[in-house]
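Submitted below is the structure of interest, expressed as structure tokens.
Up next, chain A:
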Amino acid sequence: MLKKGTLLFFLLLIVWILLAGTNHQEIIIGAIVSLLLTIIFFSKATIFSEFHINPKAIFYSIIYIFVFSWELLKSNLDVAFRVIHPAIPINPGIVKVKTKLKSKLGRVILANSITLTPGTLTVDTNGEDYYIHWIDVTSDDIEGATKQIVSKFEKYLEVIFG
Partner candidate 1 sequence: MIKRIFILLALVGLVLMFIPFLRDFDFHKELSKLSSQYVEGSINDLNTQNVVTSVIVTYRGLDTLGEVTVLFLTTAGVGFLLRKKKASLKTRRSSELLQTASQFLFVLIILTGIFIFTHGHLTPGGGFQGGVLITTAFLLLILADVNLKFNYSILHFVESFSGVFYVMIGLFGFLILGMNSFLDPTILPLGNYGKLLSAGAIPVIYSLIGLKVGSELTTIIDKMGGE
Partner candidate 2 sequence: MIFSLILGFLLLIIGLYGMLTQKNLIKIVIGFSIVDTGTHIIIVSIGYLSGKTAPILDSTVDLANAAKQVVDPIPSALVLTAIVIGLAVTALMLSFVIKLYQKNKSLSIDDYQELKW
Partner candidate 3 sequence: MISIIIIVFGIIMIIAAFLAIHLKNLLSAIISAGVISLLASVIYLLLAAPDVAMTEAAIGSGLTTIIFIFTLKKIKKGDLDD
């Protein structure tokens, strides 16, 4: 309970400092504003209790950022190739995959990562089933698609969010 509030407070304060700079007046006003917002929206913001804060989680999140950036770059080269090619080589379809994540924020970040990686776009979710529009369908069943699309992010996110 206390952990959730502290996390929300520091998140808001960091955003304020990024916006306003590090003058001492700005930091004092920012702390006051963040404290007020934390007290007011404490009960609404249930999703902030889901981070794990330990060295392993921090280490994995740093690795995750690099993995994600590499996939983002790859996806853009892929898209560029498909757009420039005169025949538009696509083979699209909507496939269903499963995830093991339980945390809500983790599921959102997983869906965002899937949307930003090569040739996939999350269309809908239903509990642990994700429906994904795939620009180049290569495997037909759920397990194969899950292995190709989800697994590369899931092992990191499982540690960070639990």
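One rule holds for everything that comes next: a residue touches a chain if its C-beta (ideal position, glycine included) is under 8 Å from a C-beta of that chain, and two chains touch if they have at least 3 such contacts; residues count from 1.
Keep in mind how these were chosen: all candidates are chains of the complex that A comes from, given by their letters.
Just so it is clear, the structure is predicted and the values come from calculations on it, not from any experiment.
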**Asked** Candidates 1, 2 or 3: which touches chain A in this complex?
**Response** 1
**Fill in**
So, in the complex, the side of chain A touching candidate 1 is made of residues 8, 12, 15-16, 19-20, 23, 25-26, 29, 33-34, 37, 41, 44-47, 104-105, 107-108, 111, 122, 124-125
